[in-house]
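With one protein chain held back, the other chains of the complex are shown just where they sit.
Labels run A and B following the written order; every chain starts at residue 1.
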Amino acid sequence: MIRGREIEKRFGDKRVLRGLDFDVPEGGFLLVTGPNGAGKTTLLRLLAGLAAPNAGELEVAVERAHVGFLAHEPLVYRELTALENLDLYGRLYRVPERRERTGMLLERFGLWEARNERAGTYSQGMLQRLALCRTFLHDPALLLLDEPFAALDDQGADLLQDELAGGRTVVVAAHDPARLATLATARLALA
Amino acid sequence: MSAYATDVATLARKDVLLELRSRDTLPAMLLFVVSALVVFHFALPADASDRAEIGLFWIALVFTALLGLTRAFAAEREQGLLDGLVLAPVDRSAIWAAKAISVVVFLALAEAVALPAYALFFQPVGWELVAAVVLADVGIASIGALLAAMAAASRSRELLLPLLFLPLAIPAVIGGVGASVAENPASFLGFLALYDAVFAILAWASFEYVVTE
Partner (left out) sequence: MSSPNRVAAAALATAAAGLLVGGIALAIFWAPEDADQGFSQKIFYIHVPVALTAYAFFGFGAWKALRLLSTRDSRYDLESYTAVHMGVIFGLLTLVTGSIWAKTSWGQWWSWGERQLVLFLVVFLFYSAYFMLRYSTDPGPRRERNSAVFALFGVALIPVSFLAVRIAGTILHPTVFTHDDGVAMPWEMFLAFCICLGGVLALAATFYRVELAGKRIDASLKELREQLA
């Protein structure tokens, strides 16, 4: 599903990724580790198609409609409510039975009561949960998650871990991989 | 409705809703345009011609538009939200179209205040001025929506947007002022329509390249 050969990414003069090779088969779970600044976020952005590598070959055999991306930022509009945010993304991703699915996810992640409040009033943990709702909304075949456990409490983390065991293709970047060690089928350590 | 039109409608609704909720851009534009007109009154000597006053209206319009445009991609910039839209399976040009539509809406709202204010402070407003304003809005919004996205990727966005925008706004000003004062406004209005068509098509086609790598 994903194939990378000799991937290189530079920002101006700084080389963030060099000579990277990796394969992720369908249903595989790749855990990307490394300290801050090692390029984990950059790699995920390349896989998501938000950036292009300076050199090397990158193949991601999935269309945009089937990719779920959890970024550093929650990617939700602060002035819109949780419901409005998910409704927006639901329409853009043409999610079937949008309302039901939105309601189901909000409940699953414990945001149902706060659904009509503006995302700007949410705590960090709630924002992360909303971001997860957004990521799973369209039932993506490929999940790209950047530090998904950040700001989550134990309950949220448990919820996420359940979702991740679902058989999708997953690439996770985490500098503290404790929870994911059992799920991972492959590891990639960035220096 | 086609998928493309639906996407544009979804995004345009989002853009307008966001601005109405944040409640800062629209009041600022309204206050700015009226203040500018008042300043212009004091800036003109007593025997200034009607034509000079028309010119000043267009200046006020261009700078009010700039004020609005600076805010155009503000939410997306501040929260990295443009990524969220670029990731979605929508045509990137739909993002541009929605943004341009919302800019036209806000310009129209500002002009709904500016034109009466102008009529009150200076001289009556003819149909040619209104027609010219409508046409100029389309061009300004088309170009502005693209440039705002470009400036969003740079370090000094607030400085950059006016510099990029003003040369491109010159033909709109020429067309607008011409339509307002000439004996034959039709040729100037026709020119404005041409300006709109050329730059809207160009902006529509090139937006994809501005927001992706």
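In this section, contacts are C-beta pairs under 8 Å (C-beta built on N, C-alpha and C of every residue); 3 or more make two chains touch, one makes a residue touch a chain.
Keep in mind that what you see is a predicted model, and the values were worked out from it rather than measured.
J.: For the chain left out of this view, which of B:Ala43, B:Ala108 or B:Ala182 touches it?
T.: B:Ala182
J.: Tell me where the left-out chain touches subunit A, residue by residue.
T.: Output for subunit A: 10-13, 15, 51-52.
J.: Hey, which subunit B residues sit against the chain that's not shown?
T.: With respect to the unshown chain, the touching residues of subunit B are 143, 146, 150, 153-156, 159-160, 163-164, 166-168, 170-171, 174-175, 177-178, 181-182, 187-188, 191, 194-195, 198-199, 202, 206, 209-210, 212-213.
Everything that follows uses one rule, which is that only the chains that are shown with their structure count from here on.
J.: Where the CA atoms of subunit A average out and where those of subunit B average out, how many Å apart are those spots?
T.: 36
J.: Given the complex with subunit B, which residues does subunit A contribute to the contact?
T.: 48-52, 63-65, 67, 69, 71-80, 84, 88-89, 91-94, 118, 134
J.: Where on subunit B is subunit A touching in the complex?
T.: 3, 6-7, 10-11, 14, 17-18, 21-22, 75, 79-81, 83-90, 212-213
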